[in-house]
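The complex appears here without one of its protein chains, the remainder shown in place.
Naming follows writing order (A and B), and every chain is counted from residue 1.
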Amino acid sequence: MISIYTVSYKNLLRKKTRSLLTVIGIGLSAWVLASLLGFNQGYESALNKDIDNMGFQVLLTAKGCPYEAATLMLKGGTGLRYMKESIVDQVLSNEEVEKITPMLMHAVFDPNKGESGGITAYLGVDPATFPAMKSFLEFKQGKWFSDPEAMEAVLGYEAAELEQREVGDTLLIPEKNAEIRVVGILKRTGTQDDGTIFLPIRTVQRLFEKTGDLTGIGIKVDKNANIAQFEEKLYQLPDVQVVSLAQVKQTILNLVSTAKVMVASIAIVAILIATVGVINTVLMSVFERFQEIGILKSMGAMPLDIFKLIWIETLVLCVLGGGIGIVLALGLSQTTGILIRRLLPYAPTGSLITLNSEIVITTLLTVVLIGLVSGIYPAWRAARVRPLEAIRSEVA
Amino acid sequence: MEINPELIVAQGLTKTYTRGSETVHAIRDISLDIPSGSYTAFIGPSGSGKTTLINILGCLDNPSSGSLLIEGRKILGGDRPLGEREMTRIRRERYGYIFQKFYLIPTLTVEENILLPCTFYRKAESEDRLNELLTFLGLEKRREHLPGQLSGGEMQRVAIARALINRPQILLADEPTGNLDSARSEEIGRLLKELNRQQAITLILVTHNLELARTADRIIELRDGRIR
Partner (left out) sequence: MMIRHAWMPFLFLLLLGVKSVFAAVGCDLNDPDRDVARLFPGSTGYRTSYASIDKKGGEPLLREVEKRLGEPFQGLFETIDVPYTIYEVLNGTQVIGYIHGVNQKGQYGGIQVFLCLDPNGVIRNFYFQKLTSKAAKELRSPEFGKQFIGLSLTDFQDYDVVSGKAAAGSSVSGIQNPVPEAETDFRASMRATKKNLILMDVFVFHPH
């Protein structure tokens, strides 16, 4: 038996190239749309993951322009600002604090790195609190140091690879000629931890004569606490700077929203073009089949039957295009991610484009909706064809 | 309970339309009866109004004045012209149409083309009817073929099968042999005659082909919108 769907579908096969091009047009715009939706979701969740992987939501640093810190890290030399260890207790007295971990960063100049020397940074962490806060870190070899005074180190994977170190090996701190035993090598995390050399905080303080000093304090805020209010309290502390990752995240999201608006405009334009393409294709095929439609009506087709016939044609085009678009989006999400990464001022480490079933369904629904809307006019034109128009054309 | 044995009764049918500033009378005041099971051929030169008349008889068009009765019920004319939907309903229940150009859908197979009207209006036994028609019209072996693979005569036979799939009372044929050579025309003529005789289908024919017209029971000649 034959159904109206067969008739619609087979009509599209009449002009294969035209139908194919239309489907490709819809497919491309569906691809852009799915990627955009995936990006909206992926970027934020990648950013969240990066922030979660820091283990804390608020970072306290010594007052001073962080530009200097960046310069220090990249170019070498000293100039890090310090705060007093006593702040730890002050911060801890706030009820909003769930966990806290003090850190001391120290950078040394290594003349034997590269042609003109390079910088090696060590992060002093507290073995009692840091591993607990960063419980997601996994070890490839060994484990954390337990003695806060030990001459021991844990290396991020890339730091270990650069230094060719394994557990049991010795690591030399160039400036001080100090030998440190490697006790753990972390698995890759895709974050800055990969390149970090962790030492017990007391060891760093003693080695570099910074007893009682810290460069940062990581604070994990209680889930139920009001972070904004807590941050205001922290601003009251002398000589510290509050880096709220929630605010940082917001700032980054604001920066990225410009990019999002651009991509969204592209998506809208692509969708508009595809819509016009669909209307054009279907309308042309209606005009070409004027007589045929008249004959269908003389056979007993109601205006609604013809409307449905043409509408289904539009829908088939859009569903096929939507399917292709989603396959493209899924297949190329890595490539699209790399492309977007190049365009953005800052991109988090995870995958930038997350495509889940929700996005796939949203894209398909959008494309189908576009199909339904753009099919209305051609279908209405076709439904209005009078049987006589077809037959009259024979009289002449 | 038939009071009127005539299937179709036309009374004072007139159709006018305007062409530029002048009013053209396509047909004027035509009255005629078409009995059930009859075979009527309309002939006449181009512009004589035969197509306009057959369109009104076929419920494809409203007359400007006059009325059309089918089985004694007034269908067209009178106080209000019939709407598109009502005309369609009458058409699909009672009429089948064949045309000079066969209007088969090129992407559908013979079978699908024949069954096409059933997608809009379907009588229960269309599958049996399909087999019956394929046999009657000698198209059994062409079932799965596309129109492009058929000869002209075969295409018109497919169009006839399509017109008959819903068992119409009335078959309207507008120049059915206009695109065929004489051998094929004769063959179609024989088929139409046979349909009229064997299946008691009321046949209304418009043609230039006098040979074909002669197979009808009655020939009505039109000239300048009137019956001569």
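The rule is short, and it goes like this: a contact is a pair of C-beta atoms (placed from the backbone, for glycine too) under 8 Å apart; a residue touches a chain by one contact, two chains touch by 3 or more.
Because the structure is a prediction, the values reported are computed rather than measured.
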{"item": "Touched by the hidden chain, restricted to displayed chains", "value": "A"}
{"item": "Contact with the hidden chain (one of A:Val248, A:Met302, A:Leu332 or A:Leu388)", "value": "A:Val248"}
{"item": "Candidate in contact with the missing chain, chosen from A:Thr170, A:Asn226 or A:Asn356", "value": "A:Thr170"}
{"item": "Touching the absent chain when the full complex is considered, from A:Glu98, A:Glu161 or A:Asp222", "value": "A:Glu161"}
{"item": "Identified contact with the non-displayed chain, of A:Thr6, A:Gln41, A:Gln90 or A:Gln141", "value": "A:Gln141"}
{"item": "Touch residues of chain A, complete complex, unshown partner", "value": "50, 54, 59, 61, 65-67, 69-70, 73-74, 110-115, 118-119, 121, 140-141, 156, 158-166, 169-172, 174, 177, 179, 185, 191-192, 194-196, 243, 245, 247-248, 251-252, 255, 345-346, 348-349"}
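Criterion: only the chains that are shown with their structure count from here on.
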{"item": "Where chain A and chain B are represented by their mean Cα positions, the distance between them in whole Å", "value": "67"}
{"item": "Residue ranges of chain B in contact with chain A within the complex", "value": "46, 51, 55, 58, 60-61, 84-85, 88, 91-93, 97, 99-101, 103, 105-108, 111-112, 115-121, 126-127, 162-163, 166, 174-175"}
{"item": "Interfacial residue positions of chain A with respect to chain B in the complex", "value": "1-4, 6-7, 10-11, 13-14, 291-292, 295-303, 305, 386-388, 390-392, 394-395"}
